[in-house]
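What you see is the complex with one protein chain gone and the rest in place.
Naming follows writing order (A and B), and every chain is counted from residue 1.
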Amino acid sequence: MTRFLAGHRPRVIIGKKIAPYVLLLPFVLVFVAFLIVPMIYAFNLSLHKTALVGGTRFVGFDNYARAFVDPNFWSGVWLLVRFGFIQMPIMLSLALAFALILDSGLVYARGLFRIAFFLPYAVPAVIATLMWGYIYGPAYGPLAQIAAFLSLPKPDFFSENAILGSIANITIWEYTGYNMIIYFAALQAIPADLEEASKMDGASAFTYAVRVKLPMIVPMIIVTIMFSIIGTLQLFSEPYLITNLARSVINSHFTPNYYAYTLAFTAQQYNYSAAISFVLGAVVAVFSYAFMLASNRGTR
Amino acid sequence: MAVITLSGVTKSFGSVSIIKGVDLSIGDGEFVIFVGPSGSGKSTLLRLIAGLEETSGGHILIDGTDVTDRGPAERALSMVFQSYALYPTKTVRQNMSFGLEVARLPRAEIDRRVDAAAAILKLEPYMARKPRALSGGQRQRVAIGRAIVREPVAFLFDEPLSNLDAALRVDMRVEIAKLHRRLAATMVYVTHDQVEAMTLADKIVVLDGGVIQQVGSPMELYERPANLFVAQFIGSPKMNVLPASADGRAIIVPGGKVRLAAPPPAMIAHLGARPENIVVTPPGQGDIDGRVDVVERLGSDTFAYVAVPDAGVLTVRIVGNDVGIAIDQPVGLAFDTQRLHLFDTRGQAVPAAAA
Partner (left out) sequence: MGIVGNTVRSARFRRSRWVLTAILCVYLVYTLIPIFYVVTASTKTNADLFGTFGLWFSDDFHLRENLVDLFTIQDGIFLRWLGNTFFYALTSAIGAAFFALLAGYAFAKYDFAGKRLLFALVLGAVMIPQTALVIPLYLLFSKVGLLNTPLAVILPSLVFPPGVFLMRVYVEEAVSDEIIDAGRVDGAGELHILSGLTFRLLMPGLATVFILAFVAAWNNYFLPLVVMSTSDQFPVTVGLAIWYASATTGSGGNLLFTVVMAGSLVSILPVILAFLIMQRFWQGGLSAGSVKA
């Protein structure tokens, strides 16, 4: 038998050892340049103070000490906590219910519903806010028109009491379909023989969905709750864009991100703004971690 | 002449030691099979030979050259994978020629080898197809074809038949045996199926816990297992083992005595008897008594599972199916004293003829 390799020693230039580093290089480069470096820079900013007289000087954690007792910041956090307790349960339970219904195969036109519900995700938050802003409009909005037609009092979607619900509605509209698709994909991955087994056990489609399938996608539900917590605490675009319609209730520190934005770009307080951002990051981490602990305990 | 030689090969992943020092030589044209339970290190050992894993210690020689530090493509070996690992986006022909293209062989030479392999494996009608358009058996043949065209020093097979259904597995087993004869090639083969091991191998290597337990021809392992592990691993149904001790010209086992022509070695601790070396007798007339627990009739053979107090359930093989025993029936069991296997307290085989 002729020996295969005589004179044909293959040239392997990049081997198993260095390949992962070569593959990671592009991502790590942009990750470091546009994420790590800005973070470090921001952290450095947050440790300094710029005054009109005397320029920039190192102040240690003074900005953090100020942030920790800043009522403007904490009122924003408190608002988002209340917001989250309204918005997340509604959005995620709707998403879950729709995913279970679609996955059960019990409805007509599944494909249509799946794509239609997902569509709002493709609509930029800016445009979604703008569309709903018109619909909420007190003078010409269709909801006000319907109320006038029915001789009902004009609904005020931008009042002190209603504003949270109005913004929650926009985010529910935007992200319910996205979460539904995530749940749907997880449900589709459940092997079909489980359904057959549950049928043999006499379970109805509803019992199967709630008692068998639902527990199997709990890890996915936990992930979506985590992402929702993170997204909620970073709320910015919707309230920012709706400010003009609701000047009296949306102030410059309505949400923490809004506050940091105003501090940086209206008040030019970059140092304090950076500190606020980091405290917000810490709040996000604390909430996420607390939720992880709670869900670990719950599923154990 | 040895084509593949392993000396003192070890492998650990972190602090976990998978291969604990293996010495082995595989001769030219030999069909060597690695068997062992899962976690025994048999697949790791094959991957070490292939160069897909790096050794932690020791040396691997192929054709007299130390290849320990060489990559998998530089060892002149071919490998057939459990899932076949065909490239899904390439046709059968492209799958088979890829390795030769990487090695920059001339086009004419590539075509010659691929066509020859296709003829051997009867793959000509499928050369333009993608793997997903092939049946399991055809994919298996493509995987073998890809191995053949490299004209390797040796073929490595990693459980190649375990994804096939039972009937196809028998066919492919026969085909691989024919291929081995036709190519007169060295083959190293990993399986957990001992029927494959017994039927295909010139030499079986039994592994457990990263250590070679015994190397030998299938019949050597069956007739003269070196220890309890090999004794129970090779053979189906597995060998019966009872606690035992020597007593003059007899061996004491739970519930009775086995009388021998000569006194057994004093250090024995276990007695092993294969199912076909035990005979069912009327109660009281054998060496020990028991009660029939389960009877399995396979047509050609019948397996009787006999519960013996303090010794567990012994398996007895009886030729034919009209054996006239029923469940719960009390029976006696007599051992064929010419074919007993004796082991000491460490589980090592003790020659019965020591006395």
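Note that in this section a contact is a pair of C-beta atoms (placed from the backbone, for glycine too) under 8 Å apart; a residue touches a chain by one contact, two chains touch by 3 or more.
Note that the structure is predicted; figures quoted are calculated from it, not measured.
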{"item": "Which residue of B:61, B:85, B:177 or B:279 touches the chain not shown here", "value": "B:85"}
{"item": "From B:73, B:117, B:179 or B:221, residue that would touch the chain that is not displayed", "value": "B:73"}
{"item": "Sole residue of B:6, B:24, B:50 or B:273 that reaches the chain not shown, by the stated touch rule", "value": "B:50"}
{"item": "Residues of subunit A in contact with the chain not shown", "value": "10-16, 19-24, 26-28, 30-31, 33-35, 37-39, 41-42, 45, 94, 98, 101-102, 104, 106-109, 113, 115-128, 130-135, 139-142, 145, 173, 177, 199-200, 202-205, 227, 230, 233-234, 236-237, 241, 244-245, 256-257, 260-261, 264-265, 270, 273-274, 276-278, 280-281, 284-285, 288"}
{"item": "Positions on subunit B where the hidden chain makes contact", "value": "47, 50-52, 71-74, 77-79, 81-90, 98-99, 102-103, 131-132, 136, 139, 146, 150, 163-164"}
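By definition in this document, only the chains that are shown with their structure count from here on.
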{"item": "Subunit A and subunit B: spacing of chain centres that average the CA atoms, whole Å", "value": "55"}
